[in-house]
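So the structure is just underneath, and the comments pick up after that.
Note that this complex is displayed minus one protein chain, with the remaining chains in position.
And now, chain A:
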Amino acid sequence: MRRVVVTGMGVVSALGSTAAEHCAALEAGRSGVGELEMPDVERLSVRIGAQAREFRGEDRFSRSELALLDRATQMALAAADEAVAQSGVSFAGEAGLRAATVIGTALTGMGTIDEAYRAVFQEGKNRVHPFVVPRLMVSGPTSNISMRHGLRGPAWSVSTACSSSNHAIGQAFHMVRAGMADIAVTGGAEAPLVFGVMKAWEGLRVMARDACRPFSRNRTGMVQGEGAAIFVLEPLEAAQARGAPILAEIAGFGMSADAGDIVQPSAEGAARAMRAALEDAGIAPEEIGYVNAHGTGTAANDRTECEALRAAFGAHAERLMVSSTKSMHGHCLGGAGAVELAAVIHALREGVIPPTINFEEPDPECALDVVPNEARRAELRAAMSNSFAFGGLNAVLVARRFEG
């Protein structure tokens, strides 16, 4: 089987509108969480979120383009442009026929739906914009990336709630590794910071009102974020042959289903996905130095994830560095795994582990090294990135530092 490497990476998040800005903020331990700005915000009981404030579609797309692009697709396109440019790859001619596009998104274009519903239900209008349908499709990011870059091979969207990105990246990785595609553009995107979505999350009563404090005893829940991260994956030999930058190697991918509860996570299911990813990578647990945790900051996730890490890593769990970068970029739902893989790749390349910020009080039920509050220098050989979803769908990626 072919070795698969990442040759391009692009990010849009509350931390910045390029991969470099996103990663610099992660290193600095800077929070992207702030007061939400949106219509009717005064009717929300949770008014904070990690909005990508600096990302304005109007700066990048024409008016006629914007009519067809939900904010999630706009962010995905910007991240894809960055990734493809860094990779230096061309999809012209035959190359495009063997190029896959696999993007994870949990929700459809919620901003588009919110706006259209507001028009017909609240304002009593009898018509909505003619392109509401193509703009809101959950497959919008995939279609638009493939159209913009001429990717004419296998293309589809993956929607597995908060694991969407990892499932997408994992499937793209397996396709390239197995030779089913010669290159893949993959990642995830989500733009859920709209009134209707926030109202829905309020209902579950798992949202923090001040800050996201993963693994901290005084944590009160999750903070929603938005963003996109896109990667170019290709076989090592092809990347070397064309002198492409090699950012990291994707080494393994594991999936599992809890087959348990629709909202409560299972340590057993999560641990099985981690073991499956290690086995797929052919890596011993002891080789993993860092885990970018799912780490939502809810009582249930963080406790269960720590239990699962202990089950999957045994005694080595005590030596692992485990951080949740959601404390900084918020929970980007279907885009989460992608913006977190960017953090993992940066950690592997630069030897800087992003911290879990807002950490105030150790929790005996989460007693692992959670890299509290400040980034740490450490040389890594391999790292893991966890995503677990409502409905028990788990997806775990393992990446390795590339040593040429």
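Operating definition for what follows: contacts are C-beta pairs under 8 Å (C-beta built on N, C-alpha and C of every residue); 3 or more make two chains touch, one makes a residue touch a chain; residues count from 1.
The rule we apply is simple: contacts and distances are computed from a predicted model.
The UniProt record for the undisplayed chain lists the protein name "Acyl carrier protein", from the options "Na+/H+ antiporter subunit C", "Multiple sugar transport system ATP-binding protein", "Acyl carrier protein" or "Cell shape-determining protein MreC". Among the residues A:Arg63, A:Arg127 or A:Arg205, only A:Arg205 touches the chain that is left out of the figure. When you scan A:Ala95, A:Met180 or A:Ala299 for touch with the missing chain, the hit is A:Ala299. Set against the missing chain, the residues A:Gly8, A:Gly32, A:Gly109 or A:Gly221 yield one that touches it, A:Gly221.
In the complete complex, the residue from A:Val120, A:Val263, A:Ala284 or A:Ala378 that touches the missing chain is A:Val263. Looking at chain A, the residues touching the absent chain are 45, 203-206, 219-221, 262-264, 298-300.
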